[in-house]
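Encoded as structure tokens, the structure appears first; notes follow it.
Here's a slice of the assembly, chains where they normally sit.
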Amino acid sequence: MFITKEVTFDSAHFLTDYYGKCERMHGHTYSLQVTLEGEIQKNGMVIDFALLKQIIKNRILNKLDHQILNDVVENPSTERVAVWIWNELCDVKKLLMAEAGDPNMDQNIRKMLKKTHFEKTMRLYEIKLCETTGSCVTYRGE
Amino acid sequence: MFITKEVTFDSAHFLTDYYGKCERMHGHTYSLQVTLEGEIQKNGMVIDFALLKQIIKNRILNKLDHQILNDVVENPSTERVAVWIWNELCDVKKLLMAEAGDPNMDQNIRKMLKKTHFEKTMRLYEIKLCETTGSCVTYRGE
């Protein structure tokens, strides 16, 4: 089963190996869809959407939203940003454990995490990143 | 070839094994995408969208729309509702035959059905269920 959480972020960027308007600083409201694959657990969920959102916020949005993407990713084409996001999130089980140990996290989510035994099969399946509604990149780590 | 019909329904639910706001009765405008896989037939279609919509209406919306999901599905997380919908629709060829025998069905669709020889390969491929725009589950029966 696949679980997808979609968020948006607003960032500036420019391409460094391009002829045309994209070589000038500009920006997008990016749409990001993060999809995990895993089994349903006893509580009826693969993963709480709120927890997945928190991981995306901590690991991705806090670094990319309202930033110049060139400060984080070299030559930040949509393709290269998608690969960067994949690499940040690909060890998803480790990230979940890190969230569980964060003293600032939501107490209810922490209670949930303590009860949760994430299936061995849970993994990051796909990153879909759109720089506009009609211009998207899909990356599965291959 | 894949055929996808998307519908929405408005239902209440609460989670029974959860700490946090989702344990309180609340609701969503769910978006449901039903995807079949099949071959194009002589009339140019895999299946008439109107017929697929009627099956979804009869088998899913009539049971879930403007209802408390907990009365139909135990602990109705998006994951568990998606599995329930899959099980309701998975024998799609049998459902089509049942529609053909329903005296109340649209006469034009009935005429179409009489002419139709559904390919052996037609099957339910995927259920995608979103409880909000950005929180979705995709299930392929595995």
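The first chain written gets the first letter, and so on, giving A and B; residue counts start at 1 in each chain.
Note that in this section a residue touches a chain if its C-beta (ideal position, glycine included) is under 8 Å from a C-beta of that chain, and two chains touch if they have at least 3 such contacts.
Computed from a predicted structure; not experimentally measured.
Undergrad: Beyond the 2 chains sitting in the coordinates, how many copies does the whole assembly comprise in total?
TA: Altogether, the complex is made of 3 copies.
Simple rule for what comes next: only the chains that are shown with their structure count from here on.
Undergrad: Take the average of all CA coordinates in chain A, do the same for chain B, and state the distance between these two points in whole angstrom.
TA: 29
Undergrad: Help me check something: in the complex, which residues belonging to chain B touch chain A?
TA: So the residues of chain B in touch with chain A come to 15, 17-20, 75-80, 82-83, 131, 133-139, 142.
Undergrad: In the complex of these two chains, what residues of chain A are touching chain B?
TA: Interface residues on chain A, with respect to chain B: 1-7, 35, 40, 42-46, 48-50, 106, 108-109, 111-112.
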